[in-house]
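Have a look at this one before I ask anything.
One protein chain is absent from this view; the other protein chains keep their places.
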Amino acid sequence: MSRRIVPLLNRIIIQKAEIPNKTAGGILLPETKDKDTQVGTVIAAGPGAMFENGRTRETIVRQGQSVLLPSYSGQEVDIDNEKFYIYKDTEILAILE
Amino acid sequence: MSRRIVPLLNRIIIQKAEIPNKTAGGILLPETKDKDTQVGTVIAAGPGAMFENGRTRETIVRQGQSVLLPSYSGQEVDIDNEKFYIYKDTEILAILE
Amino acid sequence: MSRRIVPLLNRIIIQKAEIPNKTAGGILLPETKDKDTQVGTVIAAGPGAMFENGRTRETIVRQGQSVLLPSYSGQEVDIDNEKFYIYKDTEILAILE
Amino acid sequence: MSRRIVPLLNRIIIQKAEIPNKTAGGILLPETKDKDTQVGTVIAAGPGAMFENGRTRETIVRQGQSVLLPSYSGQEVDIDNEKFYIYKDTEILAILE
Amino acid sequence: MSRRIVPLLNRIIIQKAEIPNKTAGGILLPETKDKDTQVGTVIAAGPGAMFENGRTRETIVRQGQSVLLPSYSGQEVDIDNEKFYIYKDTEILAILE
Amino acid sequence: MSRRIVPLLNRIIIQKAEIPNKTAGGILLPETKDKDTQVGTVIAAGPGAMFENGRTRETIVRQGQSVLLPSYSGQEVDIDNEKFYIYKDTEILAILE
Partner (left out) sequence: MSRRIVPLLNRIIIQKAEIPNKTAGGILLPETKDKDTQVGTVIAAGPGAMFENGRTRETIVRQGQSVLLPSYSGQEVDIDNEKFYIYKDTEILAILE
């Protein structure tokens, strides 16, 4: 990816894991064609959320983390022929350690 | 489950009870095929909820508790060929002691 | 009911009155087949509601009270072959003294 | 009505006026069969509303008042063979003096 | 209108202008049969709005004012064979001076 | 327009620009018949918005300004055979200087 993409607010950019039979970490993805993989890696994380009361908070996931994604939601974007997905950090279900 | 899954915010990971004729604790599950079991065990609990005013609160159910689930909602995730469900703690109906 | 069920937050567990021609207290239930009885007894009450500002308040109905239920809403759960219903206390219409 | 019904929060119990050609007070009700009468009497009023900030306020209509009802909304309940309706006080349009 | 009608909260009672070819003040109403007249007079105004924080504010239109009505909304009520409409003051578009 | 129209709260009255081939200022309006012109002039502006916390703020556009309108929304009103549109100031997209 030649250009640097800086997500705004508490958004994060996710690269979804390929749908192998079994990932290195042992997470078996179902081969159901329509089922989208629910695992991805955080490629970039925005600065954080801003609230009406003036408060801000940092994004709750960090670049490099492996995360569990909700089945629906997530904006698809194509960059340099690669598909990425943009979520808000509050949509992410869990971190896979 | 080889990798550790850390739910984010006030989410919890539930393993649903099998649909036996009668559970050890005497909770009889209806055999209606479409009726999903409403009982499960908390496998992992997130740190808690965060609010716009900066306050936080702990998740209100703990790992190991047996809980009563709402009929609908709950995100299904497959991990190591096992089906788990992710809920927010505020969606859980009751604790079964 | 062999296991103790502790409702979470401001939820309550209701056992609906049978649909007799006339209850002891003189409340006549319509025989309309589809009309669900609107009277029930509070079997268990949760601790109370929690708010984002950190405040909490107690559940506004107590175990043992006879209450008037809204026509729709209420989650059905089967426990030991008995049907119970779970409501939030703010959904309950009135107390029958 | 043999049992006392205590509405919860800012709810009120209404007995709708019959649909006569003309009420004592001169309020002519349209004879349209589907048009429900929009006038009723407050049979019982709950203590009042509760807010997340801990404040409470009293119910804004009192037992015995004659009120103008919105066309839709209102929960129907049968008690001792009589039909009553339960509204929140904020749904009531006006008081008829 | 024999009985006095006191609107609750920030509600107002409106009598819609007849649909003449042209009103005294020069406001030409379209003759389209389905188009409801958008001009009316405030017959009665409630005390004002109440907010959760305990604040109140007065109703922003007064009895006797001629006002411009939104195309939709407004509750129709029949009183003494006359049709009136009940709006919240925040729904009123403008005052015609 | 014989009568003075005073918009309530943060509402404004807009007269839409005719759909010429090209406006004086060079804004070319598409001739698509169903496309409504998106340019208009502020004929009158209300005092401003009121909030539950008691705060008020002035309307953010002024009489005489030329503005860019959203494609949908805006209440149509006929006054003296002229068509006007009523918007809330927060719906206006931009000011054309």
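For reference, chains read A, B, C, D, E and F in written order, and residue numbers begin at 1 within each chain.
Note that in this section contacts are C-beta pairs under 8 Å (C-beta built on N, C-alpha and C of every residue); 3 or more make two chains touch, one makes a residue touch a chain.
As the structure is a prediction and not an experimental result, all values here were calculated from the model.
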item: Among F:Ile13, F:Ala45 or F:Val61, the residue in touch with the chain that has been omitted; value: F:Val61
item: Residues belonging to subunit F that touch the chain removed from view; value: 25-30, 38, 51-53, 55, 57, 60-61, 68, 70-71, 89-90, 92-97
item: Residues from subunit A at the interface with the omitted partner, ascending; value: 2-9, 11, 13, 44, 46, 50, 52-54, 75-81, 86
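Just so we're on the same page, only the chains that are shown with their structure count from here on.
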item: Set of chains adjacent to subunit E and to subunit F; value: none
item: If a chain touches subunit A and subunit B alike, it appears here; value: none
item: Interface residue identity across copies subunit C, subunit D - same or different by half; value: different
item: Distance between chain centroids, defined by C-alpha means - subunit D, subunit E (Å); value: 23
item: Subunit C-subunit E separation of Cα centroids, rounded to whole Å; value: 42
item: Shared interface positions of subunit B, touching two or more other chains; value: 52-53
item: Chain contact graph, described as a line, ring, star, complete graph or other shape; value: line
item: Touch relationships between chains, expressed as pairs; value: A-B, B-C, C-D, D-E, E-F
